[in-house]
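Missing here: one protein chain of the complex. Every other protein chain is in place.
A and B label the chains in the order they appear, each numbered from 1.
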Amino acid sequence: MSLPEKRNARILVFSTEKISDPAIDMAGLLKLHYPPTVYTIAVPCSSGIKPRWIIRAYEKGFDGVFIAADGSDCTYGETCTEKTGQIVSRTHQIMKEKKIDPARLRMAAICSVCSEAFVKQIKSFNQYLLQSLSTSS
Amino acid sequence: MNSKIGVYICHCGGNISDYVNVEEVKSAIADEEGVFLAKTTMFACSDATQKEMVEDIKTNELDGLVVASCSPKLHLVTFRAVAERAELNKYNYVHANIREQVSWAHSDDKAGATAKAIQLVKSAIAKVRLAHSLDPIVIPSKKAVAVIGAGVAGMRAAIELADMDCPVTLIEREHFVGGRVSQWDILFTTNQTGKELVTRLYDAIISRENITLLTGAEVVASSGSIGDYTLRVKTTPRYINEMCDPGNLQKAIDACPVEVPDEFNFNITARKAIYHNFPSEYPQYPVIDIKNCTRCGECEKICKSVDFSQEGKLVDIKVGSILMATGFDPYTPSDGEFGYGQFGNVITLPQFKRLVDINDATLKYRGQVIKNIAYIYCVGSRQIEGSESSTGEETRGDGNIASHDISGDNRYCSRYCCTSVIHAAIEASRKFHGLNNYHFTRGIRTYGKQELLYSESLKNGDIYLQSYEDDPPVVYLENGDTMVKINDIMTGRQEVSVKADLVVLVTGMVPRADNSVGSLFKIPKGRDNFFNEIHMKLRPVETVIDGITIAGACQGPKNITESVSSALSAATKSFSYVSKGELELEPIIAVIDGDLCSWCGLCAEACPFDAISMVTKGTKEIAGINNSICKGCGMCLPVCPVNAINLTAYSDRELESMIDALAEQMK
Partner (left out) sequence: MTEEKKKASYDALVIGGGIAGGEAALNMANNGFTVLLIEKDLSIGGKMIHLSKVFPTLDCSACITTPKVSEISRHPLITIYTGSEVRNINRLSDTLFEADIIKHPRYVTEEDCTGCQLCEQACPVVVSDQYQFGFVGRKAAYIPFSIASPRVAAIDIENCTLCGACEKACPTKCIDFTQQSIEYLVRVKTVIIATGFNLFDPLKIPRFGYGRYKNVITAMEMERQLAPTRPFNTVLRPGDGKVPDRLAYVLCTGSRDVTIGNPICSQICCMYSIKQAQLLMGALPMADVTIYYINIRSFGKGFEEFYDQAKGMGVNFVKGKIGLISEKENGNLILRYEDVNANTVKEAEHDLVILATGVVSNPDNASFFTNNSLKLDPFSFICQTDMLASPARTSIEGVFVAGTASGPMDIPDSILSAGAASSEAMSYIISKQ
């Protein structure tokens, strides 16, 4: 499934409009580079992401999905972290059923100024995906 | 299905086009399904381009608009307005962020950046194809504002709102208003006193009928949202009835056997369990500090207005907007920091301000007459991240050396303190003759017109020394004397030491230790832990929480003028949320598919706002969404076992078509 010339994994990021997307913006502002094969879709809150969207991404060719969660900063309530966690575990379940490596879905809380953390997470995720793709092929 | 879409790709004057080949993006998307016209532009946000877009939309009857430029956080509103001026419903416009998330993030890889921009624009086009018109939800907005904190910022904001004909509830946690300023005597730069200022503001407040002042009051719960907040306020009683005969009162205070450290004087003096701060503190009734009161009843015997039967109350208030003005705490040095808590004559600047105020003829501290004062600057501010605590290792005299750890989390400069300490030294010298002031600085920051105070102080003969950034001053004991030494920049690293009768640590401002009220409203904090504004440059008093503004030192260190300016700005913003009596809200809300839903109740459990309840549709029980409560977070979406819920503008179709567009080149 991997292309030989490919240097970076294709990652879909779900960010949140008020919290993690500003951090991703700021990563750009600070010129903290990360692979350009990382695409972001912003949603209001990470606890509103449907597992079927994530599965869709794998089916269409994404190597990994990263949820940049609101964490404890969520403006919609403190249950956000827990609920986003539940979405991840439910999706992991579906992934196992579909024989997709569950490690291809990652989540981390990204606060609105966590740009460095975001870039670090994405880079390590990219490394992991590249490695697992090269061993699986 | 929108089929006449206009796409505008912005150069951003080079910010984008230096890294993304915008012409290539344009030609790559020009033939996408539904795209009617595609253009590049130098500044999409400029007036001229906006006009051009309006023209284009009108003449070509476009039904969709995509703008690919900077972050939507900057311009979503701008382009929504463009759509509306062209009579295109604003929800038929979709934004692609190709600056912060493309050109700047990938300035190291132009080909990669261009490829990413193409996919992002295509995904925006995919979304706009499915977009449709939506009307805003109009909700009533209660014309009333709650101001939390009655320091100068909160008091001034309350007066201003009242004068704009808007009812205000001013909620103060302490039993007295005025905040920190009531603790300062002579103020920079006008030489008015804190008492005068607080008296003026208090008089203005009680003379306005539309201000309700609650003291000893704290917000304990909050519900609702912009336009319609309900705050539950808990008040603690003073245990004193309104009228109080001053002569008797003093006797009652004298009779109280309990003594506790007086926080008003930063614990350099003690007070009784029945107390007032000083004669002009407001409201002018004393308070019984019930936590420390032993109920011995001595005061009650003397003063009839003591009333232990008073009880705390819970009141609910309804407001359309909330203005936070909870202020700051002075930094408390840790034990041993520059000898604090270790040597008897090391105090903080706030303590020094009180000391100067309460001493009359001679300046004394703990019975000792003070002549030589050493001021150590930036204590608790400008701390160097990760630096090791540099404890003075060498031993001298009787070997008593204080550590002088300047490593901590507060990297910011507290801005008020250079001016404040210089002013305090000038005023102390004016009041008590023969003082010698030695300033151990890290570079003086008397910005703006405050510089004049620094010049005055130099003229007075105050001595200024400056330490190297990695070599702070050391406080130590020598033959029983407290000494401060420094390797001085101004004299090219000469070691200078000064015998100090009093060491004043110029402590910075930190966020309130108990700022839980902020968490109650989920106001985000910045890296410095102060409440954070939406935009540091252009929107300094608004927060990401709709309807909540921040003012004064709770947003970051400020002097009085700056605090009051921000309070007045916040008052304007809060007023604009409530002045019209109604508000338009985004129609992005959850929508139930009544055919699929069979009411299991899981969504109602997931909703953090209680916006979902069971309704009947015909004979069927299904989930119903309360549109004015739903915030559109989407928490209910993933829990539905039959996938019966979609979020407007984030429906499965929209999201999946975006994912498909992004992944287009992948398989």
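Note that in this section a contact is a pair of C-beta atoms (placed from the backbone, for glycine too) under 8 Å apart; a residue touches a chain by one contact, two chains touch by 3 or more.
Keep in mind it's a predicted model, so treat the numbers as computed, not measured.
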Of B:Thr491, B:Ser519, B:Ser598 or B:Gln665, the residue in touch with the unshown chain | B:Thr491
Touching the absent chain when the full complex is considered, from B:Gly443, B:Gly601 or B:Pro641 | B:Gly443
Which listed residue, B:Leu37, B:Ala81, B:Val591 or B:Ile629, touches the chain dropped from view?
-> B:Ala81
Of B:Tyr93, B:Tyr412, B:Tyr476 or B:Tyr650, the residue in touch with the unshown chain = B:Tyr412
Residues of chain A touching the missing chain are 29
Residues on chain B that touch the omitted chain in the whole complex?
-> 12-15, 42-43, 45-48, 50, 70, 74-75, 77-78, 81, 85, 152, 156, 160, 163-165, 187, 189-190, 192, 197, 200-201, 381-382, 411-413, 415, 443-452, 455, 489-493, 526-528, 530, 535-541, 555-556, 560-562, 564-566, 568-573, 575-576, 579-580
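Everything below uses one rule, namely that only the chains that are shown with their structure count from here on.
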For the chain B and chain A complex, residues of the former touching the latter = 71, 73, 97, 99-109, 112-113, 115-116, 119-120, 123, 522, 524, 526-527, 532, 544-545, 588, 606, 608-609, 631-639, 643, 647, 650, 652, 655-656, 658-660, 662-663, 666-667
Sort out for me which residues of chain A touch chain B in the complex.
-> 8, 10, 12, 18, 21-22, 24-29, 31-37, 39-41, 43-45, 47-53, 56-57, 60-62, 73-77, 79-80, 83, 86-87, 90, 112-113
